[in-house]
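All protein chains but one are shown at their positions in the complex.
Chain nomenclature is as follows: A and B, assigned in order of appearance, with residue numbering initiated at 1 for each chain independently.
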Amino acid sequence: MRPDLTQPITMDTFLRGIWRENPVFVALLGMCPVLAVTNTATNSLAMGVSTLFVLIGSNVLISMLRHFIPKQVRIATYIVIIATFVTMVDYILQAFSPAVYAALGAFIQLIVVNCIILGRAESYASKNAVLSTAVNAAGMGLGFTLALLMLGSVRELFGMGSLFGVPVFGESFQPWLVMILPPGGFFVLGSWLLLFAWWRERKARKALVEEAAHAR
Amino acid sequence: MNEQPMVFAEPKAPSSFLLVRVLGLVALISGLLIVLIYQWTLPSITEQRRLALEKAVFQVIPGASQLTSYVVNAEGVHAKDSGTSGPALYAGYDAEGKLIGIAAEAAAQGYADAIRLLYGYSPECQCITGFSVVYSRETPGFGDKLVSDPAFLANFDALDASLNADGSALANAIVTVKHGTKTKPWQIDAISGATVSSKAVGKAINESAQVVVPAVRRHLNTEGRL
Partner (left out) sequence: MQGESLTFVFLNAAIINNFVLAMFLGICPFLGVSGKLKTASSMGAATTLVMLISSVSAYGLNVLLTSFEIEFLRLISYIAVIASAVQLVEMSMKKFSPGLFRALGIYLPLITTNCAVLGVALFQTAKEYDFLQATSYSLGAGAGFTLALLLMAGLREKLELSTVPRIAQGAGLSLMLAGLLSLSFMGFAGLGG
């Protein structure tokens, strides 16, 4: 069976999914929902939480079964388990929150092909104990939700002048329509990535300057 | 001295039987989970759907508080479980059981994607009494004016849908005209800047009404019930 690399659970297990290994901004995974459902902040939050549920649920189950699943059929079993949890979320949302269900539409079922979940199953859940997997999945899910919110808030703010449905600007605000249309999704995500790249450049340059100063 | 090369035993590949057994077990667990959730949420979902339908129907048939479902096609109106297929039709009754109007589904291609709506028809005034959008992906800010623009909504206060002499079709086809040029009661004044979406509404309602209105009128019995 696969080597068990159970790592001790630290704050890092949880935190790395939020910033350093953020699935959206660093690994560029799970792009489809990121661009499609971030037209409002509420939708972003709903999608993030749904994905978090599926991520934790499926990865915990996979981690529990990790010693029983042979290598040859692991991808197939992972996908079946993930599809099960997605179906569960689909029905739960239909029953208890029809408004969210109507807003997210087909993208709830598309959570099953979100590369983040399969990626985590393959690289972490299959090799680590249940608790460690749960913590890591929670971190990744929160990082994903955070990324969604960062996109959704900007798009809703400029595209509709509101945040979570609450109008922020006055009556005379002219909405920047493209923000809530498809091109806007691409532009906003691209801008965030440019911003992060610029920030990293700055940090690297500052580190170099400091190093040079110390060397003297 | 001859050194024997180290031979590592190859790990035995799991038999196909084991693979199938594992897959079968996982499928079983998954199937069980899904069925459980489905059964648990079914009453809630059915209730939600019923409430949503009632809300939409009562919105387009003002004054109605009970509804019964039918399907309608070119042959006429049929009960929902009669096995015939066709667009849905709903009859709205008030608290005393008097027929107020009917609501029917309609759809047409809009600017970005299909627009699906529910519209109400009153046999008494022989007119369309309102509509609500079921599905729309029109440009935000333009397409949503369909349900918020008061001048557009005023078109549907009493949109004429009277039948021709032999009751086989509408006397005058419902048509959307350019903003500001409405002269006849069967015309819909388009929203300025959202002509395509407005035209889609007109086209959808006309296509549906040409079939539904004659069928409903034929089906009405002497008490005015369907």
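In this text, a contact is a pair of C-beta atoms (placed from the backbone, for glycine too) under 8 Å apart; a residue touches a chain by one contact, two chains touch by 3 or more.
Note that the coordinates shown come from a computational prediction; the quantities given were computed from them, not determined experimentally.
Across A:28, A:131 or A:168, the residue that sits in touch with the chain not pictured is A:28.
One of B:28, B:51 or B:114 touches the chain omitted from the figure, and that residue is B:114. For the chain missing from the display, the contacting residue among A:15, A:49, A:79 or A:163 is A:79, taking the whole complex into account.
The chain not displayed touches chain A at residues 28-29, 31-32, 35-36, 75-76, 79-80, 83-84, 86-87, 90-91, 106, 109-110, 112-115, 118, 178, 181-187, 189-190, 193-194, 197-198, 201.
Although one chain is not drawn, its touching partners on chain B can still be listed: residues 30-31, 34-35, 38, 107, 109-114, 139, 196, 199-200.
Convention: only the chains that are shown with their structure count from here on.
Interface residues of chain A, counted against chain B in their complex, comprise 65, 68-70, 72-73, 76-77, 80-81, 83-84, 87-88, 91-92, 94-96, 98, 159-160, 175, 177, 180-181.
Within the complex, the chain B residues that touch chain A are 13-14, 18-19, 22-23, 26-27, 29-30, 33-34, 37-38, 41, 44-45, 48, 52, 139-141.
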